[in-house]
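I'd like to ask you about the structure that follows.
All protein chains but one are shown in place.
A, B and C label the chains in the order they appear, each numbered from 1.
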């Protein structure tokens, strides 16, 4: 029941604005989608940390990272086996070998795996190894891929496109829902603006907006949102305060030698430090999450 | 000493990027500017709340708001006596009568006053009534006005332009510093992007960036950043988490009848509720502020 | 030989800027790519007009449009059989039936066909009916789809993404070239900005930029660039003046009843009128095109 959440009068306009993606919106009978993954849930009362390297590079790199982020509190390991390439010379991922390494990291650590699928052709293969299929920013408007990923039955982490509006993101989510898969997790990872000091502009208020109008969980990606490792801890705190259900953070044993995204990756010590300093902020966020699960969101949000 | 703050290697690039505004950047001898206002400070260890109506409308409206926000914890009353007009038919402010009402609210409540100055011609008049002179977004590149305001000697609240980069904002601040006034307070209030669901896009990470590289205090404006009253509490929380030194929030006795910016104004109950729910978040922020004053920012930020 | 074209000193920076897509750039041995289609060429000395409906709707609609635009001077018929959908309720195209209608229009009028392919799964089918495969804006960063389309061997019309930079567009083109298909035609169709009076912002100067640094032909799309039928004739003139090799324009028998994009479609009379008024402008453009083919571009461009 959308009118219950939020403040005087504004609600109706959200319904109008997002009228063409009705199933993405909250309704009287669906206030919050909870996506089960292994033995935990995304969108419930626990704040979920996802961490790992941009790309799967080597067994040593991946396993060391997996063990380290697990100790720091992460529940899910991220890592790309298939990479969008930004130039003909850039690294395109290890492919199947990368997936196998992710599988091994999963067995060794018990972490769930999220990894990107970039082609319908690879869907079955990736779905075999991934607990969550990631649809990258560059494919947020690739309807065929989203539909195929939905039909694969796995939970989906759907990243907002580089210049997608919230309405665009909802349209992409609606395609997944229309294809019979309700396990859609949205991800805010920054949008392209004129500002060049940061890689992207972190639209944190969109997380708050999505939480007000949609029942889908939302993850914040402070690494891509800023593109600057020195800003990642602050952006993570921003994501927590915005009301995200979790964070996805790039971590690498030695960011300066990373094959991709080194500028925005934390090393193990930095990730540990960030998680420690975030703890009291996450504790506050989880109070709201529990209140929300208990149906008291209004009180928590407005009063 | 800029290299002390932040994470490996990135620092130098900030210095390069902002090389033409050296006085805005942190240095070995200036880590943080503290701006004294009445009996408190902006940029010190206390988180400062500013609240009030978009425009000064009537004595009853202003005084009721001043008393209410003071009880809720605000230190400074905002209110426009000279308004940028968005159409030939829109309200342009009460002018001198508005300033006098602000003066009366100041005497009655002990709140400091921040109000916008839009013309060099009005400078002396506004400076007589204002504790802090506001330079609005639309005048952030009005060098003459900034220089004149700086010379007026009052602290200045300098709002980021609608599409100003952080570098642009620093250039505006440098003009004030060059004109002999170090009491400059920056304000992030959202930037213009393609996203239309919110009035602007709140660039919260820019607050974190500014706090890392500049010694100037920064205030977050969740009202303009979102333009939607239902999102103001969440955006306020985001501003706190981003590391702002304070908040500026639009409050009106009856937003639906406000002469300007009603859509983004909170009523008294909503502001009270927001301040209550913000309290534990502000408490966390103030721990960092005290650590920063004590010279322990690095520990707080990175570890 | 890139340094030959343009004005003092600036050239080198283009080479630096686009260094990761070397095959897209002009070189001593490749100044201009000419793409043969049926009995004409794109990128040669003739300005090529493409026109047709946004979507293939009915046989009557398509054939009437094909005959009309052919009489007005078009060489290629556009029409979508597979449509990106913007909501779960919006039209998704006739699919194979639409392709068959395009095939029939081709036989009846002799027009070449350009139509969008949205999924690798559909590639062979679409390639059977299309003389040119269109990669839509929303798939400009869908590397798998671009690679598959390149391997299909047909010329490719590659539309700039909604917020793609010119460098991004070049990267997409490089993927096609890397997959062995040199017949790539770029298309500028407007980018997303804060301006809402027009659907997009027509970045006409990017056409001029691309023509200076790349050997690939460029088509201007005034329909999507403005989204307003009343602005299409002026935007078409702008595209001609910018140095495009052709235009792609949406035309429909009755735009107000079009199943998609009616606001930006011209009816037959309007397209005829536009083509008449454009004729002298295109004549000027073709003088430059002939000069370019003759190797005299420098003179034409700079002097």
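The working rule: a contact is a pair of C-beta atoms (placed from the backbone, for glycine too) under 8 Å apart; a residue touches a chain by one contact, two chains touch by 3 or more.
Remember, predicted model here, so these are calculated numbers, not experimental data.
Undergrad: Out of all the chains shown, which come into contact with the hidden one?
TA: In the entire complex, chains touched by the missing one are A, B, C.
Undergrad: Taking the entire complex into account, which one of C:127, C:234 or C:293 touches the absent chain?
TA: Final answer for the missing-chain contact: C:234.
Undergrad: Of C:17, C:67, C:100 or C:151, which one is in contact with the hidden chain?
TA: Counting the whole complex, the residue in contact with the absent chain is C:17.
Undergrad: Pick out the residues on subunit B that sit against the missing chain.
TA: 20-21, 23, 84-90, 118-121, 138-139, 141-145, 162-163, 171, 174-175, 178, 192
Undergrad: Quickly run down the residues of subunit A that touch the omitted chain.
TA: 163, 192-194, 196
Undergrad: Which parts of subunit C are in contact with the chain that was left out?
TA: 6-11, 17, 163, 165-167, 191, 193-198, 201-206, 208-209, 211-212, 225-226, 228-231, 233-235, 237-238, 240-243, 255-256, 263, 266-267, 270, 273, 276-277, 280-281, 284, 300-303
We take it that only the chains that are shown with their structure count from here on.
Undergrad: Report, in whole Å, the distance between the mean C-alpha point of subunit A and the mean C-alpha point of subunit C.
TA: Computed value for the inter-centroid distance: 35 Å.
Undergrad: Which subunit C residues reach two or more other chains?
TA: Each of 163, 192 in subunit C touches at least two other chains.
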